[in-house]
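Of the protein chains in this complex, all but one are displayed in their positions.
Let's look at chain A:
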Amino acid sequence: MKNFNSLGFTLAMAMASAMSSLSYAGAEDDPLLSYVAIDQLEKGLESDDPTSFSVQAWVGYDMDKIWLKTSGEYQNSDEQDLEVQALYSHAVAPYWDMQMGLRRDIKPSPSRDWLVLGFQGLAPYFFDIDGTFFVGEKGQTAIRLGIEQEWLITQKLILTPEFEVNAYGKSDDELNMGSGLTDINAGLRLKYEITRKFAPYIGIDWSKKFGATADIARHDGGSVSNSQFVMGVTAWF
């Protein structure tokens, strides 16, 4: 069960579910499960602040899953971001999954396609880490590292600091992207879990562009750093 292509994976999933129905215990050890998490669905408090979302979903078993990750932002019809990733994920260590697949940046246009190789898991001291390496269709490369932690103020009131950094190997003029460190995003959200599966939150979000990307933004008269108060909900099922 180590190396899977997607066909092999599908077959294995079908086999596993057929076999598990024979389980002597009667209860399935490793049932096919699905999961959809709206990690963020939020709006800035100022009227011209963007609305943004980040959703992850998977279907699969303990060791092998198909993941979908999507995130996007909408400010006005000119300023939109929408990215989708489809990944095959395999458990490689007690706390780590390797993930590979495809990413398409649908907005802004023109769209870009990437190959994705990533790892996701829980680092010591309970840091949730999502690290990804991308190779673009024109040979561009990019890395993204996301780190998140949960601080329990009470059992239901939870403060979540998070941090994301992006870097690109090559500039992409059409998308106003310079090479090198492009941007950093940091957020602090305070959520109240009404149930484990549903929590409204308030927070602050701060982002800053760097290097050539920042120069391009400046040149275009855009802002290099941006901070906003946000309100949103997080939910999963």
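Note that contacts are C-beta pairs under 8 Å (C-beta built on N, C-alpha and C of every residue); 3 or more make two chains touch, one makes a residue touch a chain; residues count from 1.
Please note the rule applied: contacts and distances are computed from a predicted model.
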| item | value |
| --- | --- |
| Omitted chain, identified by the protein name its UniProt record gives, among "Hydrogenase 4 subunit F", "Copper resistance system multicopper oxidase", "Urea ABC transporter, permease protein UrtB" or "GMC family oxidoreductase" | "Copper resistance system multicopper oxidase" |
| Residue, one of A:Glu28, A:Asp81, A:Glu148 or A:Glu164, that touches the chain absent here | A:Glu28 |
| Residue touching the undisplayed chain, where the options are A:Leu41, A:Met63, A:Ile147 or A:Val224 | A:Met63 |
| Interface with the unshown chain - residue positions in chain A | 19-20, 22-31, 33, 35, 62-63, 91-96, 122-126, 151-156, 159, 196, 236 |
